[in-house]
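Here the structure comes first, spelled out in structure tokens, and everything after it is commentary.
Only one protein chain is missing; all other protein chains are in place.
In this document, chain identifiers A and B correspond to the written order of the chains, with residue numbering beginning at 1 in each.
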Amino acid sequence: MEGELVQMGAYIGAGLACLGMGGAGIGVGHVAGNYLAGALRNPSAAPGQTAFLFIGIAFAEALGIFSFLVALLLMFAV
Amino acid sequence: MDTDANAAANGPGMPQLDFATFPNQIFWLVVTVVIIYLILSRVALPRIGAVLAERRGTITNDIARAEELKLKAEAAAAAHDKALADARAEASKIVEKAKAEMQAELDVALQKADAEIAARTAESEARIAEIRASAAEAVEVVAKDTVHELLGALGQKSDGRSVNAAVSARIKQGDAA
Partner (left out) sequence: MADGTSGFNIKPMDQFTVKPLFGGDVVHWYTPTNVTLWMALTVLAVTALMVWGSRGRALVPTRGQSLAEMTYGFIYKMVEDVAGRDAVRFFPYIMTIFVFVFFANVLGLIPFAFTTTSHIAVTAVLALAVFLTVTALGFILHGASFLKLFWVSSAPLPLRPVLALIEVISYFVRPVSHSIRLAGAMMAGHAVAKVFAGFAAGVGAAFFVPILAVTALYALELLVAVIQAYVFTILTCVYLKDALHPAH
């Protein structure tokens, strides 16, 4: 009984942790959208900034991956 | 549940957290990375770098050579133009000279012809004069003879000397006239 309760809590926690991925999605969209807006204003400067675009996306995405990892840990390792 | 069964069989549910396999993975990772590093730094990267440098050098060289050839071609075109102009000048000079020579020859020939014409004319005139003189002489003789015959026919005795003198006088008179 107690084990099943723990399991239930773990699954609920895993589901909640997945909400964090939505935040990462918002963040990545923000980065890419702002890059596109800037690139449309000044297309000649855009190619030089793609590296920063990917760095920004990577940082934003990392946090989503952390939440996914938490979900996985709750599902399989707890 | 399935996950429980798995967890029981394989230790933790996530193979990533199975610390027993860590030394194995790390060992093989280090081996792999060292091999890749050696392959790249000993063989691949110097080779590709050399090829890229060689290509850049070739392109630069080719551009320089093309520039040089262009200059050469321009020089050749200039030389060609100059040669053409020279040849034209030469040709006109030759034409001038030929014209002058021909003129001189023509002049000489004309002079010669003139001289010959003059000589022939003189000769002809002399002969004409001679012929005229001999003709006049003949006329005198014929006239004297005719006068003698006429006088004979008319039955008169002709005095030779007076007749000759009269005819000569008349002919001289005619010549003078």
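Convention: a contact is a pair of C-beta atoms (placed from the backbone, for glycine too) under 8 Å apart; a residue touches a chain by one contact, two chains touch by 3 or more.
These figures come from a predicted structure and were not determined experimentally.
J.: Hey, which of B:S41, B:S92 or B:S124 is the one touching the hidden chain?
T.: Among B:S41, B:S92 or B:S124, only B:S41 touches the chain that is not shown.
J.: Using the document's contact rule, name the residues of chain A that touch the chain not shown here.
T.: Interface with the chain not displayed, on the chain A side: 51, 54-55, 57-59, 61-62, 65-66, 68-69, 72, 76.
J.: For chain B, which positions touch the chain that isn't shown here?
T.: Residues of chain B in contact with the hidden chain: 2, 6, 10, 13-18, 20-33, 35-37, 39-41, 43-45, 47-52, 54-55, 58.
Please note the rule applied: only the chains that are shown with their structure count from here on.
J.: Rounded to the nearest whole Å, what is the centre-to-centre distance of chain A and chain B, using the mean of the C-alpha atoms as each centre?
T.: That pair's centroid distance is 85 Å.
J.: Considering the complex alone, what residue numbers of chain B touch chain A?
T.: 1, 3, 7, 12-14, 17
J.: Mind listing the chain A positions that touch chain B in their complex?
T.: Touch residues, chain A against chain B: 7, 72-73, 75-77.
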